[in-house]
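Left out: one protein chain. Kept in place: all the others.
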Amino acid sequence: MIDALADIAPDFATYLFEFPFGDIYSRPGLSLRDREIATIAALAAMGTAQPQLKVHIEAGLNVGLSREEITEILMQMAVYAGFPAALNGLFAAREVFAARPVAEPPE
Amino acid sequence: MIDALADIAPDFATYLFEFPFGDIYSRPGLSLRDREIATIAALAAMGTAQPQLKVHIEAGLNVGLSREEITEILMQMAVYAGFPAALNGLFAAREVFAARPVAEPPE
Amino acid sequence: MIDALADIAPDFATYLFEFPFGDIYSRPGLSLRDREIATIAALAAMGTAQPQLKVHIEAGLNVGLSREEITEILMQMAVYAGFPAALNGLFAAREVFAARPVAEPPE
Amino acid sequence: MIDALADIAPDFATYLFEFPFGDIYSRPGLSLRDREIATIAALAAMGTAQPQLKVHIEAGLNVGLSREEITEILMQMAVYAGFPAALNGLFAAREVFAARPVAEPPE
Amino acid sequence: MIDALADIAPDFATYLFEFPFGDIYSRPGLSLRDREIATIAALAAMGTAQPQLKVHIEAGLNVGLSREEITEILMQMAVYAGFPAALNGLFAAREVFAARPVAEPPE
Partner (left out) sequence: MIDALADIAPDFATYLFEFPFGDIYSRPGLSLRDREIATIAALAAMGTAQPQLKVHIEAGLNVGLSREEITEILMQMAVYAGFPAALNGLFAAREVFAARPVAEPPE
């Protein structure tokens, strides 16, 4: 995704690392695991960022969220953003889970 | 808020307890603390549910999130939903924090 | 609301009558009652147009929707846009209903 | 769609029947036809639930809405959610209508 | 896109020309170039109208916006609507730019 930016907006790729990752995710006040819970919830609730939601479901698994926890976060979005938002989030998770070798211990 | 529903949509008050609380929040796969991270993030990102965001900032404090952690969640929303969403979330938090005696240990 | 436009954007007041009312609402393919169901649902689901939602709850009553039917439409929005959207819609209806003499037959 | 949930979030499939269908759609205060008007309008206005919009255009036809009435609902969304929302809704309807044998009486 | 409307909602194709183009874009108070800046920004920020965003990136080039200016508008949306909205806008621009012969002078 970042590579695709190189020819059109190379500086944006820089900002994308500097502000979210350099400034926000590196702050000590919240764990990376908790940050991914927040991001997965927000992107699923907004419903306008399906590619980025998949990236963060992947990232969530990488920082220690289980598949079950991610599924629970997405289901919960039905309450706040409606069933379609939850469903579309669950379908995104299903794709990410299917593409990924089950290196995680079984739940 | 629930009382206000009693005269117009009493059944809705029931659903409000049954589905979110009876069905979703009581599920064992995700802690209440993590559920409130997800809800605070989602409501701040959506930007259309300021009263409910305040309720959940309050709820987050009640299930163990610190003021600092809630502030971090809201700041992080700038990355995914823009600075206005983060700012309006921080202003909601500021109101909730100000109205609440600092029973929480200082951060 | 229209008067408030007169000094800043008088032409917009004209468009507001011409396109929605002249072009859309006057079309024979859907009754006014059904059009107000659609509008109330849409505005409540979007959650960004509280003043206009109130105008259309009023309009819905004027074209024959009962208070109960409007309440049902708003409750249903919990399924598609989340509980906060439904709740904020119900609070808008509560205000409109309270301000209005019960000229409608009791439900 | 429901089948796809079975392996990732089987309980969610249950909730999907219990709350929207068991609790909301079965309520006597609004006809199924009127409920589908509300849902089609809301999903088109939100613009984040294209798959679910198609499901409900189909459902609308099944509970007695004509193709013309559905087209009117979607056109009307231009007023409240903008022309792109209306257009994307009309394109969804066009796909559903094309895939469906014209069992409905011609309009 | 307009052709696709002809068989389902021919009147809507008419409205689509009359209101946006006949009424709004033809008004003297804002240049066509400035109008396309506004539309590109709005559609990218909303995140629910990717096909229409591409149409207006194309239109923006046609009324004199440079590729660089369009890229700047889209990057700026990260501030107001979040990085995913900006990214998805940039990807839309990348597609439009790639499909178009570089008739514009190189930037």
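All chains are identified by letter, namely A, B, C, D and E, in their written order; residue positions are counted from 1 within each chain.
The definition used in the following text is that a residue touches a chain if its C-beta (ideal position, glycine included) is under 8 Å from a C-beta of that chain, and two chains touch if they have at least 3 such contacts.
These figures come from a predicted structure and were not determined experimentally.
Across the entire complex, contacts from the unshown chain go to A, B, C, D, E.
Listed here are the subunit B residues that touch the chain not shown: 46-48, 71, 74-75, 78, 82-88, 90-91, 93-94, 97. On the side of subunit A, the interface with the absent chain consists of residues 11, 15, 18-19, 23-24, 27, using the contact rule stated above. The omitted chain makes contact with subunit D at the following residues, 45, 78-85.
The working rule: only the chains that are shown with their structure count from here on.
In terms of C-beta pairs in contact, the better-connected of the chain pairs B-E and A-B is A-B. Annotation, subunit A versus subunit D: rotation angle of 120 degrees from the Cα superposition, expressed as a multiple of 5.
Taking the CA centroid of subunit C as reference, the farthest chain centroid is that of A.
Computed from the mean C-alpha positions, the centre of subunit A lies at a distance of 28 Å from the centre of subunit E.
Residue positions of subunit A touching 2 or more other chains: 19-20, 43, 45-46, 48-49, 52, 71, 75, 78-85.
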